[in-house]
Structures are given as structure tokens and as C-alpha cells.
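What you see is the complex with one protein chain gone and the rest in place.
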Amino acid sequence: MRKRGRKVTAACCAGCLTFLAAACLLAPVLSSCDPNLVNPLKKFAGMSREHPLGTDYLGRDLLARLLWGGRNTLGYAAAVTAVSAVIGTGVGMISGFLGGAADRLLMRGSDVLRAFPGVVLVLIIVSILGAGIGNVCIALLLTRWIWYARMARNLTREELSRPSILAGRLAGSGWGAILIHHVFPAILPQMLSVLSVDFGGALLSISGYSFLGLGILPPEPEWGMMISDGRSYMDKPGMMFWPGICILIVVISVNVLGDLLRDILEEKRT
Amino acid sequence: MGEVLLEVDDVTRAYGSKRRGQKQILRGVSFRLQEGKCLGLVGESGCGKSTLCRILAGLEKPDSGQALFCREPVGSKKVRGKIQMVFQNSLEAVNHHQNVLQIVSEPLKNLFHMNREECRKETARLLEMVGIAPEEMKKYPRQFSGGQLQRICIARALGAKPELLLLDEPLSSLDASVQAQILNLLSDLRNDLNLTCILVSHDIRAVYYLSDEILRMSEGTVKAIPSLDTIIRPERF
Partner (left out) sequence: MKKEDVILQTENLSVSMRAGKERIPAVKDVTLSLKRKGCTGIIGESGCGKSLTCQAVLGLLEPKKWTVTGKVFLEDEEVPITDDRSMDRFRGKKLAFAAQNPMAAFDPRMTMGAHFLEGHSRREWDAIRKDAGERLARMGICEPESLWNRYSFELSGGQLQRVLIALVLGLHPKVLLADEPTTALDQATEEELLRILEDCQNQEGISILLVSHDLDVISRMADTVYVMYAGQIVECGEKEAVLGNPLHPYTGGLMRSRPGFSKERLKAMNGYPPRLGESTGSGCAFAPRCPFAKEVCKGEQVLREMTPGHFSRCSCFRGQGEEKHG
């Protein structure tokens, strides 16, 4: 009973995510409007055949902006997550394998980062490098990879003491082969569950910094920035509603999927 | 015959950090092992048997003392692959993401640089030797029982053409009726391949069955058992 409910939830979440991602990818097909085309005559237009979701305060088509904005938001979030996961996992595995001074350095580094509020750190980096989505991504990368490194390092340490790894060493496998063939497949599921939850975090950050005006620069659309635009026109809720609901759906879906993945893993272990 | 294969001199090992207090696991273990012989090590769990095994396999460094294999320290490049180990829990000793072919051919690839076809042939031969049908080489570890997996682990160890086989409690996770099969297998392999073995076990009957001499380990040191009569208890039925 519980298992079936879980399957349904997982399917719903995955379905929502795929639907949104596919819609954003197919933006040029789904909407013929130019997301940046300003038409002052048609501002705050209601839903119509021409503008299915209406237009914003500059008369730009909301659906087009939502879809093209989703490309930016989801794309950058995915890129940040993927790059930080790859770098972090790699560094963490090597650090866990080497042990000693390098390992201690990494752990102390991540302790320092943990003690420091992440938002402040990103703001500092962006203030040095200047605003812009590229710099926000760099700042996010710099603060995020270390979590993957820490997680991968701990899991690697745990794996390395297993007899299967010892047997691999006796079989003459070098440390590269051990990490790739023995450690990586074993820690992959856990890393994936962290990754899926972290993707939600990255998406919120990208939208958040764009909302603050530090990320994507206008007129390029982006969900967070669209919400920020809509803030000045509270009486026209459509401008905030559609990007807001998209962010909500994506973040909830990835979090639920990540949690389910972790639950399944834990069940498998016991 | 009679050539000393392994010399262990006053090996010590402690765990824990100096600040928080160390636990001395091995307090000076010394023994010699001749080629073709099988040495049995018996002792209570936690007496350092497994630690000693890992040191002999070169997987851990002793704090002091040395273990020489053919006059080379264990763990050095020249000894690579010549000492193999069979672990206590076969389910934990294999990578669950690899199939039997990949598991058994790991040493073949690394030590003898065999290509895929050679690996397959050699794996089939090794599996047959340990009593597993070669057709099962595409299966994954979860599809086997503990006894079958232990056979597969033995096949993997034999693939490296070891001169010394360390058996760390190879029976303790197996059922009584399967233990006998594995003991017979080990005894056959020893006769066929003239293997030198160290059998670590808490089951003194099994050790007696396979070994030429028996050492008793307690509190981090080894003592030779002077006469087997002192440990044999009378048959009850």
C-alpha cells in the first residue's frame, strides 16, 4: 500500500519535471512570440489565443517569457549542479582515498565554509566579480562543490575499508581502477540522491540572485526576475503567479524524488 | 620442499591515536612458514588474527617488525599478486555491481594483462576448478548463495596464481554442510596446486583437517600448540 503510494508520488514528480523541461526545450515551437518583444499597446493583456497567459507590463508575451526563462533557470541550475557534483565527487573521492594532510585540509576548508553563511559568501564573490549570471554561477560553484566533496569523501572512506576493496587491491588494481570500478558505483546512488535535492537548492539560488538583480540581466527572461518584475504590479497576479508556480513545482518535485531515492537506498541497506 | 616462504619477525600493530589511547592488537608476532605447508591460526575473535592477515597480505603496514615473503617485504612491488586472500564474508568481499566474469577476471587483467577472450577462457577454467558452472559467469553476486560466492572468491584468488593463500575465516559465514564442501575444495586445491596456505579460523577441527601445523593466537602473540591432544576433547558419541 505504502509502496504503491510512493510509486504514484514518484511518477507524478518525475512527470511534472519532464513536462516542464520538455516545454522549455520546445519553447520556439510552443510559442511563436519573441519573449523580448516590447509592445506598449498590449500591456497587461488577458489570456487570449495570441497570448495564452497574457502579457506583462511591457506587453511581452508571458508564455514565451516563461518558457524561455525556464531554459535559463533550469539550464543554469542544472549546469551548476552537474559541474559542482562532478568536481566535488572527484575531489572528495581522491581526498578520501589519499587521507592524510590533503584530506585534513579539505575537511577543515569545508568546516570553514560551513561556518560561513552561504548567501553572504556568494554576495561577496559577486561583488568582487560583478553582477551577471556567469559570475553568480561561478560563485555558486565555489560554494557548492565542497558539499559534494565532503559527502563523497565520507562515503569513500567507508567503502575503502570493505573487503571487496581489499580484494581489488590484492587483485592488482591501481588506485584509479579501484576508485572508478569499486568505489564510484557503490557511492553513486547516494550521490544522486544528494544531487537531486541540491538541484532544487541551486535553482532557488539562481532565481533568488536574479530576483535581487544580480543574476540574469534584463531583458533576458528568468523566473526569479519575472517574479521581481511582477512585484511592482501586485494587482496583476499573473506576472508573479506563473513563474512562482513553476519554481514551486520543480523544487518540490526534486526534493520529493531525492527523499524517495534516499528512502529506497536505506531500505536496501537494511 | 623445506624452503622458507614467509618469515614474520616481531610484528606489532596498534590501533587508535596516541592522544586518545591506543589498543595494541599485535604484540610481537613471529613465525616461519615453509613452502607447500599449511599453517593454521586459531584464536578468539578479536585476538588480532584478521589484522595479522591484512598485514601479511600487504594491505596494512605493521608498526614495527617485518614480514618477508621470499626475502622481500610483503606489500612491495615484487610480491604483488603472489599473496592472495580469501575473506570471511563472501557477500562483502565482492563488488555487487560486477558480474562473476568481471570479478574473477580482475586479477587476470591487472597481473597478466589478458585480453577479453583470454579472460573469459581463464575465468571458465577457474570457475570449473572451484565447482561453479562456467555458464553462470554472467550472473551477479546477489544471485548466489554464500557458499557459491565463497567458491567464486577462491577462484578470483587463484586467478592471480598466488604462492601464498591467506584464508581469513573462510568458513565462518557458511553453513555446516557447505563448510565441508569448501574444506574439501581447499584440500583438493592444495594438493593439485601445491599451495602454501595460512588458514585462520576459530574452528580447530577445520584447522586440523587442513593444516600441517597450528599456532594459537591470544592477546596479540602466537604460541605453538605443543600437542594436539591438549585441545582435542573426547568424542561424545
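First chain written, first letter: the chains are A and B, and each begins at residue 1.
Heads up, the rule we're going with is that a residue touches a chain if its C-beta (ideal position, glycine included) is under 8 Å from a C-beta of that chain, and two chains touch if they have at least 3 such contacts.
Please read all numbers here as calculations on a predicted model, not as lab measurements.
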Neighbouring shown chains of the undisplayed chain, as defined at the top: B
Which of B:51, B:123, B:148 or B:196 sits in contact with the chain that's absent? B:148
Out of B:24, B:181 or B:221, which residue would touch the omitted chain in the full complex? B:181
In the whole complex, not just what's shown, which of B:42, B:59 or B:189 touches the removed chain? B:42
Missing-partner contacts on subunit B, residue numbers: 42-47, 145-148, 175-181, 183-184, 187, 202-206, 208-209, 228, 231-233, 235-237
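FYI, only the chains that are shown with their structure count from here on.
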When the C-alpha atoms of subunit A and subunit B are each averaged to a single point, how far apart are the two points in Å? 47
What does subunit A use to touch subunit B in their complex? 162-164, 166-174, 177, 181-182, 185-186
Inside the complex, what are the residues of subunit B that reach subunit A? 54, 57-59, 80-81, 83-85, 87-89, 92-98, 106-107, 110-111, 153, 156-157, 159-160
